[in-house]
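What follows is a structure written as structure tokens; I'll ask about it next.
Note that one protein chain of the assembly has been removed; the remaining protein chains are unaltered in position.
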Amino acid sequence: MSVLAEFSMSPMDKGDSVSKYVARSVEIIAESGVPYRLGPMGTCLEGEWDQVFGVIKRRYDRMAQDCRRITCSIKVDVRAGHEGRITGKIAKVEQLVGRTLQK
Amino acid sequence: MSVLAEFSMSPMDKGDSVSKYVARSVEIIAESGVPYRLGPMGTCLEGEWDQVFGVIKRRYDRMAQDCRRITCSIKVDVRAGHEGRITGKIAKVEQLVGRTLQK
Amino acid sequence: MSVLAEFSMSPMDKGDSVSKYVARSVEIIAESGVPYRLGPMGTCLEGEWDQVFGVIKRRYDRMAQDCRRITCSIKVDVRAGHEGRITGKIAKVEQLVGRTLQK
Partner (left out) sequence: MSVLAEFSMSPMDKGDSVSKYVARSVEIIAESGVPYRLGPMGTCLEGEWDQVFGVIKRRYDRMAQDCRRITCSIKVDVRAGHEGRITGKIAKVEQLVGRTLQK
């Protein structure tokens, strides 16, 4: 199974600039060894369910140390018999459209 | 910490009527003992992070047995020092608005 | 077409207690005449696409008057040939499960 998950996690109690918290969390992801991809609205991870949700849990544990209210959204797309979708999905759409797209 | 999570999980490969799969999953939730609340677009759970995500994982494991493509979305709102938000949040809004609302 | 949408909208720059802003927005929804249903994590609306997104737009316009950073999530389930799903979906699951559920 390829579990592809995009998630974002932010403190709600730290004002309108939260990039410090996001940066700190990105380090947890980069160190995890799980394939990831940063986007403007969230980070994608690909792996088995427990790998992916293990990374999200570590990020939560870190944020919960100094934030009293946290909002998080996770979108998951699971597909049997497919791997490498973190890069493959866009490549397939480009192939169908017949040109390179903004990414 | 009160971890309040709303999630929905559906097969993508079983046509446009998926209530059979939803019903089966609801039984897993009802048997978990974790406070829950059914809505038109998802199910809310409230507990600690591991409790809530344990239920979601069991639901995923069951669905993965006979579905090859699954879509899932999870929205989480964590707040320190508050409990009972699965019912309390709406009650507080009603108090502020000063009347009963559709729920 | 029945467009069933659950959405939540919150200021990110007003600290960890945002129920005042939620209450104000709920009034916009209640006055719209569009069938709605409040939940712990968001509000469901049912109607045509333009009706539903018109309500969300009005709520955004009101919040943008005094909030500098706003987060919003919207989940939409559209189905042809079905109406009344804001109450009907849960009723169908209860029928399949064979008992009343927490809602």
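Here the chain labels run A, B and C in written order, and each chain numbers its own residues starting at 1.
We take it that contacts are C-beta pairs under 8 Å (C-beta built on N, C-alpha and C of every residue); 3 or more make two chains touch, one makes a residue touch a chain.
Predicted model only: the values in this text are computed from it and were never measured.
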{"item": "Positions on chain B where the hidden chain makes contact", "value": "10, 12-13, 15-16, 18, 68-69, 71, 73"}
{"item": "Chain C residues that touch the omitted chain in the full complex", "value": "1, 49-50, 53, 57, 60, 64, 68-81"}
{"item": "Missing-partner contacts on chain A, residue numbers", "value": "4-6, 8, 16, 19-20, 22-23, 26-27, 30, 35-42, 44, 46, 73, 75, 77, 79, 85-87, 89-90, 92-93, 96-97, 101-103"}
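FYI, only the chains that are shown with their structure count from here on.
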{"item": "Whole-Å separation of chain centres (CA-atom averages), chain A against chain C", "value": "25"}
{"item": "Chain A and chain B: spacing of chain centres that average the CA atoms, whole Å", "value": "21"}
{"item": "For chain C, residues contacting two or more additional chains", "value": "16, 73"}
